[in-house]
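Every protein chain except one is present and positioned as in the full complex.
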Amino acid sequence: MKTSSPPNKRTRRFFGVAIAATAALVLSACSSGASPAEDEAPADLVDSGQGIETVKVAFPGSLANLYIGQESGILNYYLAANVQEGLVSLDSEGKFVPGLATEWEMTDDSTYVFTVREDAKFHNGDTVTPEDIVFSIEQAADPVASPGTSFYLQGMASAEVTGDNEITVKTENPNASFLTNLSNVGALVVTQQAFWEEHDGKVGTSNSLLMGTGPYAVTEFSPDSHVVLDRVDTWWGEQPPVEQIRIDFIPDENTRLLAAQKGDIDIAFNVPLKQANSWQDISEGRVDAVNDLSYAGLLFDHEVAPFDDPNVRAAIATATDSEAIVEKLLHGYGEVATSIMTPESLSQVYDADAARDVLSNLPHHSFDMDRAKELLEDSSAADGFTTELTYPNTGPQLGTAAQSIAENMKQLGVTINVREVPIEEWLATIGDGEHGLGFMWYFSTTGDPAEVSSYLLGAGNDSHFDSAEAQRLIAESDAALDPADRVNILLQLEEENHKNTHTSPLWWGQSLTYFSNEIGIKDFSPFTFLGAWGPQLYAAE
Amino acid sequence: MTATELMQPDEQSTRTKSLVRVLARTLGIRLLGVLAILLVISFLTFSLVYLAPGDIVKNLLGNRPTSPEAVAAIRAQYNLDDPFLMRYFDWILNALRGDFGESIRLQQPVTTVLSARLGYTFALMSLSFLVALVVAIPMGVLSAEREGRASDRLASTLSLVGLSAPSFALAILLLYLFAMLIPIFPAYGGGSGGLDTLWHLTLPAVALAAGIGAILMRMTRAAVLRELQSDAITFARARGLPERDIRFIALRAAAIPIVTSAGLILTFIVGGTIIVETVFALPGIGSLLQEAVLFKDIPVVQAITLLVAALIATITIVVDMSYLLFDPRVRAKELNK
Partner (left out) sequence: MTPPKITPRTRMISITGKTKKKRMDLTVLLSGVGLAIVFIVAAISPLLIEAATKQSILDALLPPGSPGHLLGTDELGRDVLLLTLAGTGSAIVGPVVIATGSMLLAIIFGTLAGYLGGTVDAIIGRIVDVLLSLPVMLLAIVVAGIFGAGYWVTVTLLVILFSPSDIRIVRAGVTEQVPRPYVEAAQMLSLSRARIMYRHIVPNVWPLIFANLMLNLGIALVTLSSLSFLGIGVAPGTPDWGRQIADGRSVMADNPAMLLIPALLIVLVTMAINLLGDHLSERLRERGIQ
C-alpha cells in the first residue's frame, strides 16, 4: 500500500502498530480457549482521513471473465460489487438499500416499480437511462448472453420503461425472493447498451473490460495475473479515499502468505483456515473472521444404491462428528450446521442470536456412533459397502472433513475412498448419477433463506429425488410475501429434510480476511464484500 | 591438413553446393515428418481432453441452480452434442485456415490469449536456459580439464545437488531465502514489463535452471573428458601441438554431445515451467495450460500442445542439423548418400 502521508509519519505509525500487535499477542496468550476469531485483539484503528494511492488485494484464484452473467463465482461477485450496481443493494446487515433505484414499491403481488436515480452516470460520463437498465435486465435473463444469471430471472414476466425515470418489472407468480435478483448480489449488474453492442455482448474480457456505474472502473484485466480498479468521479456516492485497488490473483496459498509477510499485500481474501496462525502472526496486519453465508453439507444421490435407503443416509449423518470437525479441522472458524439455511439468511426476521436459537431447535442428527451402527444394521447395506467421496482442491477443509468421516465409517464396515479433484472435476461429479456420496459447498451471494434449500430439495435437484412435500413447501414459501411466514414455511422444509435425510448439513462457514493495519474497513460483516467495499476502506493510524 | 584443405577450389564449391542440397532435402523430409507428428498429436490431445472428466457446462455455470435453457444454449454454442469426430474435424478445418477458435474459459480468441502469455514463458525459458548455459558449460569444461582436483569435486558436488533437488523444493527454498529472509526479490507475479519483469523472473529462472544446468554440466564434463582421453588428443599431444590447440580440438569434438544435450534440456524446461509458474504465480503458458486442461478448454489446450510440440520438434531438427555443421564424419556420411 502506498499512502500519501510523509515518510516520517509512516515510521511513527509503524511503531505504534508494532506495539499494539505485541499487546495483542500477549492478550491472546492469556486468553487460550477463547474462540480464535477473538484471539486477535483488533488494533484500535482510527480513520486518519487521508487518501490512499493504491490498495493491493490478493484473490486466491483467478477470474476468467468479469461479467457475473458469464462467470458467477463468489470472487466475481466481490469484484463486480465495486464496479457495477443493480437496482437495489444490500447493506451490512443484509437489508435492501437503494442502488440505481432510489425507491421502489410493490403495486401488487407481482409488480415492482422502481424510480431510477437521476444522478447516476456510467464510467464514461454518460447518464444512465431507464432503457439501459431494462436492456441490462433483459441480457441478464437471456440464457445465451448470461448463462450464469438467467436462472434467477426465469420467473420474470416483463421489464419495461414506464416513465421518465421509472421501470416496472413484473413476475409471473408472486415471488418473495425476487427483489434480491434485481440487485448486484443476485442477477443484475447494470451496463450501458451502447457498450454491450459495441463489444457484441462479449463483455468482461481483458479487451472489453466492464462498463458500470459503481465507484471504481476496471482499467486493466489480465486473467491469471491481475485486475486494476481505478476510482471514478462519476459515482453518485461520496468520493472514496482509495484511488486505486489492484487485485492480484495468487492461487498458491503459500506464495500469498509470503507476499503478505513481505508487506506486499494489504488485503487478502479467503485466507486458508489451516494457515490462520501464520497469517495472524504477521505483525503488520490482522485477520478478521466473518460468517460468509456459505454452507457445507453431505449430498446423497438417491438413485445410487445404497444411498436410496434413508437409513444409510441417516447412518452416515449420525457418524459424522460435526463438532469435532468444526472445532479441530476448521479451527473453530465455522459453526455446526443444524439446517441448510444459515443464521444470517434469517436476518429479515430474526437477529443473529434469535436465528441461532430457532435453528438449533430444529431436529438434526447429532454425533452418535452407536446409533449410527444401529441405523446401518437396519438398512439394506448392513454388511457395509465401499464408495468414493471427492472434494475440490480449493476446499482442503472438505478434504480433512472427508477423511474424518471416512475414519468413523470404517468402524462401521463402510469404506469411503477420499479423493481430491480439481474444482472443475468436482463440479462435474455433483449429480452425475455415479457418485452416491458427495459434498455440497455453496457460497450464497444473496443471503436469501430459500436460496440453498430450494436448490438442494426442489425440483430437478442434484440428489435426484422428487419430494412432493418439499416442492409444495418451496412453492408456498415463494408465494409468502411476509418474511416471517416465509421463514416458518422454510423451517418446515428443514424438518422435512431431516425426516428423510435427503441431504445432511455439516457446517456454516466463515471466511478469514487479512488486512494490513494501515487499512481499516467500516462495518465489516458477512455482507460487506457483496456491496461496494472499496469506499468502505480507509487509511488507518 | 585436412582433406578439404587439399581440395581444388571448384571441387570445394561443388561440395558446398551438394551440402546445401543435402541439407535442404533432409530439412524437407524432417519438416514433413513434423507436420505428420503435429497431426497425430492434435488428434491425441483432442481425444484425451474430450475423454477427461469434467463438464464444460458445469464449468461455465458453476455450482448453482441452472435453467435448462442456459444449459441448452451452452451445449449449442460449443457444439457439445456433435459426435466426437465431427468436432475434431471442425477444429482441424478451422485450424488449417489459421483459426484456432475461441477460449471457452476466457471468451477470447485463442491467439489473443496466447500472445498475452507467451512473453512471460518465453522470457522465463530463455532466462533459465541462458543461466544454465552460462554456468554449466564453462563449469563442465573446467571440471573436465581439472579432473579429480578440488575445483572438479566442488563443481561435481554442486551439479549433484542441482540434479537431485526437485525444482519445486528449490523454488520454495529460494522463495524463503531471497524473498523472505533476505528480501531482495519479489515473491510472486510477472512484474510490469522490461527490467521489472526480469527482476520478477530471476528466482523462477534460477529454480528452473538448477536441474537442467546440472544435467548440462555433467554431460559437458563427460564429453570433454572423453575427448581429452581420446586417441586423437593423445596423437595431437604426441605431435607436440600447443595445449591451446589441443583444447580447441577437444572442445570442437565435444560440441556435438553438448549441443544434443542442450537441445534435450530445452524440452525439460518446457515441462518444468508448469511447476515453477505455479509456485511463483506467473501468468505464463504453463499456468494457462493447467487451467485450460482442468476447464476442458479444448481450443486453448490444442493450441498450446501444438505450439509446444512444434517447438520441441524444431529444437530436435536444429540439434540434428548441427551435427552436420560440427561433425565432419556425419557430414561425409550425409554427402555420400
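The first chain written gets the first letter, and so on, giving A and B; residue counts start at 1 in each chain.
FYI, a residue touches a chain if its C-beta (ideal position, glycine included) is under 8 Å from a C-beta of that chain, and two chains touch if they have at least 3 such contacts.
Since this is a predicted model, take the numbers as computed values, not measurements.
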Exercise. Which shown chains does the chain we cannot see touch?
Worked result: A, B
Problem set entry | Chain not shown: contacting residue from A:Gln50, A:Asn254 or A:Ser379 | A:Asn254
For this session: Just name the one of A:Gln244, A:Ser366, A:Ser379 or A:Gln403 that touches the chain not displayed here.
Result: A:Gln403
Exercise. Which residue among B:Ser67, B:Ser103, B:Ser128 or B:Thr305 touches the omitted chain?
Worked result: B:Thr305
Exercise. Looking at A:Thr107, A:Ser158, A:Asn173 or A:Asn277, which makes contact with the chain not pictured?
Worked result: A:Asn277
Exercise. Residue-wise, where is subunit A in contact with the chain that is not depicted?
Worked result: 253-254, 257, 272, 274-275, 277-278, 281, 324, 328-329, 393, 396, 399-400, 403-404, 406-407, 417-422, 425
Exercise. In the complete complex, which positions of subunit B touch the hidden chain?
Worked result: 1-3, 33, 36-37, 40-41, 44-45, 48-49, 51-54, 147-148, 160-161, 163-169, 172, 211, 226, 229-232, 234-236, 245, 249, 252-253, 264, 267, 270-271, 274-275, 278, 286, 289-290, 293-294, 301, 304-305, 308-309, 312-313, 316, 328-329
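In this section, only the chains that are shown with their structure count from here on.
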For this session: Averaging only over C-alpha atoms, locate the centres of subunit A and subunit B and give their separation in whole Å.
Result: 42
Seminar exercise, completed: Residue positions on subunit B within touch of subunit A in the complex are 53-55, 58-67, 69-74, 77, 105-108, 112-113, 116-117, 172, 175-176, 179-180, 183, 186-190, 278-281, 283, 287-288, 291, 294-296
Seminar exercise, completed: The subunit A residues in contact with subunit B across the complex are 62, 64-65, 70-73, 143-144, 147-148, 150-151, 154, 202, 204-207, 222-226, 248-252, 254-256, 258-259, 261-262, 264, 421-425, 427-430, 440-442, 454-455, 458, 460
